[in-house]
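Please find one structure pasted underneath; my questions will follow.
The block that comes next holds chain A.
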Amino acid sequence: MKVVIKAENVWKKYGSTIALRGASLELREGETKVIIGPSGAGKSTFLKCLNLLIRPDEGRICIDGEEITSLKADIIRLRQKIGFVFQEFNLFHHLTAVGNITIGLTKVKGMSKEDALEKAKRVLKMVHIGEDLWNKYPAQLSGGQKQRVAIARALAMDPLVMLYDEPTSALDPGLSSEVLLVIKDLSERGITSLVVTHEMGFAYEVADTIAIMNNGRIIEEGSPEEMEYMKTKEARNILNRWNGMKNGVLA
Partner candidate 1 sequence: MGFWLEFIPSLFMGLLTTFELVAISAPLGVTLGVALGTARVYGGKVLGSIARAFSALFRGFPLIVTLFLVFFGLPELGIYLSPIISAILSFSLCSGAYISEYVRGAILSVDEGQSLAAESIGMSKLQEVLYIVLPQAIRRAILGISNEIVYMIQYSSLAFAIGVQEMYSVARTYNSLYFKSFEIFSLLAVIYLAITALVTLIFRKLRKRIEPYSDSKAEFIE
Partner candidate 2 sequence: MGKILAFLLLGIVIGLAAGYLLVSSVTAPSQNKCLYEAGKFSGVPKKGEQVVVVYGFDANYPPFTVMQPNGTPIGFDVDVVNMIAKKYGWKIIYKPWDWSTIVTALEKGDLDIIASGMTITSARSQKIWFSIPYYSYVHQIVARRNDTRSLSKILNSGDYIAVQSGSTADEWADRLLKAGYKFKKLGLGSYTSALKALLDGRASAFITDSAFLGPYLKKNPDIENKVKVLGNLGAPYNYAIATRPQDKWLRDKINAALEELMDNPKWNELLKKWGLG
Partner candidate 3 sequence: MPSIYSFFRYIPFVVEGTLWTISLVLGGLVIGFFIGLSLALVQSFGGERLKKMLNIYIWFFRGTPLLVLLSLFYWAVFPSLGLELSPLETSIAVLGMRSGAYQSQIFKDSINSVDYGQILAARSIGMSNRKLISYIVLPQALRISIPAWSNEYAVILKDSAICFALGVMEILTRVRYVSTATGLALLPYLFAGVLFFILTFAGTGVMDFVYRRAKIPGMLEGLR
């Protein structure tokens, strides 16, 4: 299997606080990986480093074999290979649901308006957004709908991999299942995914591998079945804390 994302020894400092202390990670084509860990572990920073929304201080990140951290890298082109879904959606307020998707297609990919519209409709269907919502503005959508449009926006760019940065933590518990179902659906269609989440049930059900992050680096990885037999005490402690959540929303 081809390695899509390879991050080695990534460091990031904000003033005196160190967010990342040599985090490393590998993601293979078709794989779905879930990163869990306590808040403040640096998960979100790590994810944003992967497509250089935050520039790491040190370390190497390769996307599809090309080094994005090198100064010569064409960041704009490499970013298109990565779909990014934000915790707080970040939909463009001045554009409709369809507009949010077509703007990237027409302005970045240079697609014609008709083709972009066609494509937007297709991806919106994939995330279960019905026709009645296509011309609504973000402020007129519910949180779950917003996040699904945001997923569609990322998906429309035909990325090699989708990154989800705590996609449900800004949502009411009732609304998160509709988003998680979409993510699960996409992952089952073979779309390579990297998810940061607190939803343990979802992690156990969907993930091929679960990575545990603490203090700015990935401490251990394994399949959901291997979770019971973690080698380090640090990882076992973190897992114990999350055990109560094992019967998550999808179970």
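A quick word on the picks: all candidates are chains of the complex that A comes from, given by their letters.
The rule is short, and it goes like this: a residue touches a chain if its C-beta (ideal position, glycine included) is under 8 Å from a C-beta of that chain, and two chains touch if they have at least 3 such contacts; residues count from 1.
This structure is a prediction, so every number in the text was calculated from the model and none was measured.
Pick the one that touches chain A in this complex: which of 1, 2 or 3 is it?
3
Show me the residue ranges of chain A that touch candidate 3 in the complex, using the header's touch definition.
Residues of chain A touching candidate 3: 48, 51, 53, 76-77, 79-80, 82-84, 86, 88-94, 103-104, 107-108, 137-140, 150, 153-154, 157.
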